[in-house]
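A short write-up of the structure that comes next.
Only one protein chain is missing; all other protein chains are in place.
== chain A ==
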Amino acid sequence: MDWEGQKRSEIFMLISLVVFGVVAFGVGYAIGSFQIMMLIYGSGVVLTALITVPNWPFFNRHPLKWLDPSEADRHPKPQVNTAAPKKKASKQK
């Protein structure tokens, strides 16, 4: 999931769970059935989980533009002179 997709997924999750909670309580209280309230809410949680948790393609509409490898080679990382040994091998051209 890209950043935009993550944000959308989280907002959708928050709103969806709250809406299902409110609807479940309202319907359950109105008809006097605790069981119906639990059923509506439980199915709402499962539905929200199915929509927001897996990595669906519609959450990846703003993909990150990673730098092309050939472009990266033309701009080598600057060398930092330190006494400690480097953990990463720097690209040298």
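By definition in this document, a residue touches a chain if its C-beta (ideal position, glycine included) is under 8 Å from a C-beta of that chain, and two chains touch if they have at least 3 such contacts; residues count from 1.
Convention: contacts and distances are computed from a predicted model.
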{"item": "Omitted chain, identified by the protein name its UniProt record gives, among \"BPL/LPL catalytic domain-containing protein\", \"Signal peptidase complex subunit 3\", \"Nicastrin\" or \"Coiled-coil domain-containing protein 22\"", "value": "\"Signal peptidase complex subunit 3\""}
{"item": "Chain A residues touching the omitted chain (full complex)", "value": "1, 6-7, 9-10, 13-14, 17-18, 21, 24-25, 28-29, 32-34, 37, 41, 45, 48-49, 52-55"}
